[in-house]
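Take a look at the structure set out below.
A single protein chain has been removed from this complex, and every other one stays in its place.
Labels run A, B, C, D and E following the written order; every chain starts at residue 1.
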Amino acid sequence: MHIRIINPNTTASMTAAIHQAAQHKQASAGTTVSASQPDAGPVSIESHFDEVVSAVGVAEEVLKGEREGGIDAYVVACFGDPGLLAARELTRAPVIGIAEAAFHLATLVSTRFSIVTTLGRTGIIAEHLLQQYGFSHHCRRIRAAEIPVLDLEHHPDAAFTRIVEECCRARDEDGIGAIVLGCGGMANLTQQISREVGLPVVEGVTAALKLAESLVSLGLYTSKHGDLAYPRPKAFTGKFSELSDLELPHRS
Amino acid sequence: MHIRIINPNTTASMTAAIHQAAQHKQASAGTTVSASQPDAGPVSIESHFDEVVSAVGVAEEVLKGEREGGIDAYVVACFGDPGLLAARELTRAPVIGIAEAAFHLATLVSTRFSIVTTLGRTGIIAEHLLQQYGFSHHCRRIRAAEIPVLDLEHHPDAAFTRIVEECCRARDEDGIGAIVLGCGGMANLTQQISREVGLPVVEGVTAALKLAESLVSLGLYTSKHGDLAYPRPKAFTGKFSELSDLELPHRS
Amino acid sequence: MHIRIINPNTTASMTAAIHQAAQHKQASAGTTVSASQPDAGPVSIESHFDEVVSAVGVAEEVLKGEREGGIDAYVVACFGDPGLLAARELTRAPVIGIAEAAFHLATLVSTRFSIVTTLGRTGIIAEHLLQQYGFSHHCRRIRAAEIPVLDLEHHPDAAFTRIVEECCRARDEDGIGAIVLGCGGMANLTQQISREVGLPVVEGVTAALKLAESLVSLGLYTSKHGDLAYPRPKAFTGKFSELSDLELPHRS
Amino acid sequence: MHIRIINPNTTASMTAAIHQAAQHKQASAGTTVSASQPDAGPVSIESHFDEVVSAVGVAEEVLKGEREGGIDAYVVACFGDPGLLAARELTRAPVIGIAEAAFHLATLVSTRFSIVTTLGRTGIIAEHLLQQYGFSHHCRRIRAAEIPVLDLEHHPDAAFTRIVEECCRARDEDGIGAIVLGCGGMANLTQQISREVGLPVVEGVTAALKLAESLVSLGLYTSKHGDLAYPRPKAFTGKFSELSDLELPHRS
Amino acid sequence: MHIRIINPNTTASMTAAIHQAAQHKQASAGTTVSASQPDAGPVSIESHFDEVVSAVGVAEEVLKGEREGGIDAYVVACFGDPGLLAARELTRAPVIGIAEAAFHLATLVSTRFSIVTTLGRTGIIAEHLLQQYGFSHHCRRIRAAEIPVLDLEHHPDAAFTRIVEECCRARDEDGIGAIVLGCGGMANLTQQISREVGLPVVEGVTAALKLAESLVSLGLYTSKHGDLAYPRPKAFTGKFSELSDLELPHRS
Partner (left out) sequence: MHIRIINPNTTASMTAAIHQAAQHKQASAGTTVSASQPDAGPVSIESHFDEVVSAVGVAEEVLKGEREGGIDAYVVACFGDPGLLAARELTRAPVIGIAEAAFHLATLVSTRFSIVTTLGRTGIIAEHLLQQYGFSHHCRRIRAAEIPVLDLEHHPDAAFTRIVEECCRARDEDGIGAIVLGCGGMANLTQQISREVGLPVVEGVTAALKLAESLVSLGLYTSKHGDLAYPRPKAFTGKFSELSDLELPHRS
């Protein structure tokens, strides 16, 4: 089984870190994990604007994967799940977002959870996803450590301290049983945080990897009946002209 | 007052038609309406994938408008409101989507409405928007005429007939008081449809134009406090490198 | 275009103030704004009881307007939108409530807002309206300055100070991007408050005026198909006998 | 115990019929039931407009009752629950609407119910009440027999036949366990309908009577803490001047 | 009329106390109240686990009652309403849970309420019931006094003090009009608490008793059409073999 993790931002070191976290710790024997990142896009995703641009990169990485062939599932490794439904249209393989993955698993080990994310301004993105996915009532509170995404790389110790602080507040004040980490860049910190906080801490990259494996091994695939069917081929112009008249490998 | 209508697809004839419909019929004296379309993107928007690509075009058109200066508000003229929140981050000017505009106005003239759109597969996009905007309970049903978007240009008579048929079914079966037309390309047909059907028929382009005028004349602007603040400047790579380190005119 | 603002309470000085605020500042060239108030009813509206009585006044003012003729739209200028659906039944002209108007526009310039109103006891009225209109999730908090409505006239400086205080708390504590002012009597204070607070501040009278203009210029009218159709004429007794066997001008 | 049933319309024969149905069949030993109707208002309630006018009558009947003294609870006997919250503000005695009463009891004998009402145009009133009271998910469908309210008196046999027909459809098509009758004028038909249809059929007048008795015997009273506190006394003008400076008996 | 109160736990002294509270104070003349408790089960109910076991006891007590005959309605006297829908399947008599009863009546005397319960860990049970019954929006907050259920018997004074403290906080901080007591063991304290707190305080046992009386006197019965029909008879094994091939007295 081959699962491709797409890091929607273009910071290669973050792609590598996510890849390593996923490959070394969580993938089942027999699962190959590869990681990619878009050729073009923002170095981190901290706004609706960043997200909109990165969503194109996600779609393009899925197309690239489909042309390569042999990829059984995709993971979209940014907590806003950018381009998730578009990516699903482009392939019969399962595509899992890390926010949805973390929400799903958190509800299986607790009745209520809180989210601890990087910047407060992205809270609204999580709020919209919770509503769309159906988990608004399961999330007590969205908390922000107020650290920029790349500080997870550049100032890891300070970032870790801030995140643990906020997780402990969530544990003590929110009436919850579990915490969802709201950033793909926190993947390698999960177990440490969980030990410090004493609660199940759910991180999306590894959660999505496991959900992807689950779907593949069950023979479940992205539905091509109805609104996730392959998009109608058509002309695209300008810098997107390569997207014209897509011939999707699995379409025929 | 200068309002810029952004047609998120790249079909120039559709941009022209929307411009004409807006300019000639609905703009107030004293309002200048201009129209633009992205340099790059799909020729029509009929899937999540098309939408994701067009959202970048919308954001870029807002950036272009901000550099030009003198634009008081923007309208995003595709029924899925692609890139709406991203566009709002990029400017202090109001930005209005045509789906939201149509929903808002429909609730002011009726207690319940139905949507008549082009392709059934885009119904889920409308459903997600209704939920995010708060109008799920006001919409009785989403109906599709099952005509591709560009057929509105290429086979206008057949398209018109199909749309009116579906509107009449909505009127007779859905327990509604108004109809929302679910495609920017139907702007020039609104009054004819309304006459045939005998109900208020709300079309988003002109609705959004009026809401934009309203906000501007009230001195209301896109909030820069909290989650719609200008995005943090940062590096973008590859074909999006022009988006790096944005200097937004109104930021300082 | 002629828009009639109905002040649902019977305090003439407040009607005049609302009229002036609307006429001088916000009406478009070509729009005539007139204002009226019921012959009978409470001098201010601060409870369900006051609201129920004022709703009759609103309906009677619409009937009066319909008999006069030439009125293109109505605004109901009390934050509880008293009698709104009844008023809509009585006319083909658009009728806009100031609470709904403010909610609609606030969602166009921010993702989340708070309401600052006069008395805490009327919060439940706003809460019910938010739910009916679909905006419960967009409103973070309803705050009360705890000042009686008529203090806005009698002690304007103290009232202004209290309102600004509460708006600043909303800005700093609620995670919002905009504020909705919860009383028609605050119309003339909006711009000052907005300056003090540094956020978009949405006031309903002017918002409703603009929405009314928008609907009229788009040719949109209150649906007469279904549940907002003209009421069946019938006998009314006692002090309401004048309402018997209504002959509504536009019915035929 | 003395319970006052207020018929919000002004048709005396309907008041008498409701009184009789309540008094003879359902009141407990020891409960006195009296009935009243407003001095002024519509002869039947079939629209938002009728409802708005009747709400004043309801409030005035409560005030009259409070001046009389000795009334332990009130029932508002119109399916739209007109003026319910206003009435609650005016007294410490429980006030029960017949729509809410029927909804509450229907959920105790079934998991899902349908409503069978008179005119389709009033369905929206029921829909708004279901939402406000929290029962939207318990009601599968609102059905209308499309008979004017007073036909229940003038053509009782035809009306009965139509209602039973619609109830049988609800039973066979809606996946429900109980039916709510959506009009106070159906009170005397309940048991016959229930026999014909073979389901629990819940009628609001008698349901409300029992809920009122329940609250009184439990010593429960309308809360005067918070938003149902007595309204602030103030001036009312014109035909409502008698409402000025209310001195409510229980206030002191 | 004979109403059977089932105490779902097996503490006989609590059964006796509930019986006494119900019989002496609240039952109408002509109503016989009896009380029972399961032969087997937990001595108090403070977790999902306790609740699951007690639900079997509730069902068995209903079966026992049906075999006895002459019972007109049942009350399930634990705040989690354990086994409520199962109990309803087993009889045509009304079955009322004390949580639902308290919620229903609280919404009739206030617009918003808070719950004061024993242990915080059972808050989730109340939360799930509020959602299922439709009252999520009517409940502002679930508060726990953090006292084990049997302390209500063993340390009644300390328990009373803690409960009153928490009720006062609810009154002062939650923006409510009424309080729901979240434990059957508080039945005999209700009036004292209400006096101390100065709000309507709703207790479920007596509330359920009155609702049960109401349904019986209205001739309303648990629907046997659809999902509350008698269960299909079948084999049960092991310690539940007595439940095999149930012959329910009212089935034929």
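FYI, contacts are C-beta pairs under 8 Å (C-beta built on N, C-alpha and C of every residue); 3 or more make two chains touch, one makes a residue touch a chain.
Owing to the predicted nature of the structure, the values given are computational and were not obtained by experimental measurement.
S.K.: Report, in label order, the displayed chains that the undisplayed chain touches.
M.R.: Even though it is not drawn, that chain still touches A, B, D, E.
S.K.: Tell me which of A:37, A:54 or A:222 is the one touching the absent chain.
M.R.: Considering the complete complex, A:222 is the one touching the chain left out.
S.K.: So which of D:111, D:222 or D:237 would be touching the chain we can't see?
M.R.: D:111
S.K.: So one chain is hidden, and I want to know which residue out of E:10, E:111 or E:190 touches that hidden chain in the complete assembly.
M.R.: Reading the full complex, the residue touching the unseen chain is E:10.
S.K.: Take the complete complex as the reference. Which residues in chain D touch the chain that isn't displayed?
M.R.: Considering the whole complex, chain D reaches the absent chain at 111-112, 137, 175.
S.K.: By the contact criterion defined above, which parts of chain B meet the unshown chain? Give residue numbers in ascending order.
M.R.: For chain B, the residues touching the absent chain are 120, 123-124, 131.
S.K.: Using the touch rule from the top, list residues of chain A that touch the missing partner.
M.R.: 26, 28-30, 85, 94, 96, 100, 104-105, 107-112, 133-138, 171, 175-178, 191, 194, 198-200, 202, 206-207, 210-211, 213-215, 217-223, 225-228
What we mean here is this: only the chains that are shown with their structure count from here on.
S.K.: Chains shared as neighbours by chain A and chain D?
M.R.: Chains in contact with chain A as well as chain D: B, C, E.
S.K.: Using the stated contact rule, I'd like to know whether A-E or D-E comes out ahead in C-beta pair count.
M.R.: Ranking A-E and D-E by C-beta contacts puts D-E first.
S.K.: Quick one: report the Å distance separating chain C from chain D, using the average Cα coordinate of each chain.
M.R.: Each chain's C-alpha centroid was found; their separation is 29 Å.
S.K.: I'd like to verify one number: the distance from the centre of chain B to the centre of chain D, where each centre is the average of its C-alpha atoms, in whole angstrom.
M.R.: Roughly 44 Å, centre to centre.
S.K.: If you look at chain A, which of its residues touch at least two other chains?
M.R.: 120, 123-124, 131
S.K.: Make each chain a node and each touching pair an edge, then name the shape: line, ring, star, complete, other.
M.R.: Graph shape, chains as nodes and touching pairs as edges: none of the named types, so other.
S.K.: Can you work out from the touch definition every pair of chains that touches here?
M.R.: Going through each pair of chains, those in contact are A-B, A-C, A-E, B-C, B-D, C-D, C-E, D-E.
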